[in-house]
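Here the complex is missing one protein chain, while the rest keep their positions.
After this line comes chain A, so read on.
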């Protein structure tokens, strides 16, 4: 009855407040309040201790730590707080450990002790059946990088692992039966096999994201997973200075979504990607204006051909113009393998060379919807494309030109003509204009309407809302 009395007294006292009289939040049982508090940074959780007497010790029972290195005035306070916190309820289950460097510049100096501290803390939480371990550092000093203890490889409770700017050691054995999400951002590995074994050791892995670093000690990245659904690979930014080729090999029969953004990797080896639905492709097979495509390089031609065959179950694709260029150069030596399942394509051009597109479109025999965007990058003039004979586009129904060629109206007209003259079943072509060209819309539309259309029911629209 005490509790009810308390409630009544509380309700009377707060009679001058607007809204409800009842403090429902504090009325929740401890375990549910901890459930709520688990969603917010530890600093806010600790602040809740002053809300009222009921909240005084609750923060100690929240089964997780979410700290930014900038939360504390100095490093020693950070260490003593974490040690103190891990000392409460030291037998009970801890759900998450998250350390994040949220500041752009390091706020305090640390050396040897930091590496030892993080190792110690991770070992403690692994024993307490932690589910989420996120250690997101951002150190500029190569000598001071934190090394994750190898006990992480055999944690039976781990569900998600997110690491940035740390070192992963060579595993003796990997057994991670619950890990579903792995996110590795500029992480350094012991060697190729270490990373491969980490991936294969997760029997229910669903999502893998890797942002590469030029010093990550991985030359051949193998992703072999029977459960993987989503794979994101962002290549290193710096040029590959090594003699050895960089390779990425993917063997994932259940993979549905893949994002590849990498201009340094020489070859992508795809096998067993029968479930692929969506692909974002911005790769160049390490070809560039300096390292040009050589028609006599049979190995490179093999790589490109096998790659296109490997991804052929894809239905929906984003493609960058650098990739289109590599495929265009390839197409001048060999026929481009067909992408029979591709029905929706978005292409982003960093210049105005749309003539690379037709040969690719001709290898997509079931393409229904196409979106294009052009942006002129200032600087060197890329090699021009020879205009060739264009085939008909018998399945294309919708074309959107999202960001048009603002400097080159002639090229824009040629592009629109290509679609109107070659598409037999085109339903709608939409040209989106930049807001500053809005006034020209009626003039442009009039000009476009004079172009002969192969598909008589085709609608031509000039619009100013930019939605690609």
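Rule of thumb we're sticking to: contacts are C-beta pairs under 8 Å (C-beta built on N, C-alpha and C of every residue); 3 or more make two chains touch, one makes a residue touch a chain; residues count from 1.
Just so we're on the same page, contacts and distances are computed from a predicted model.
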Protein that the absent chain corresponds to, by UniProt name, given "Mitochondrial import inner membrane translocase subunit", "SKP1-like protein 16", "Phospholipid-transporting ATPase" or "Cornichon family member 1" | "SKP1-like protein 16"
In the whole complex, of A:46, A:86 or A:454, the residue touching the missing chain would be A:46
On chain A, the omitted chain is touched by residues 10, 13-14, 17, 19-28, 32, 35-41, 43-44, 46-53, 55-56, 70-73, 77, 81, 229, 256-257, 277-278, 315-316
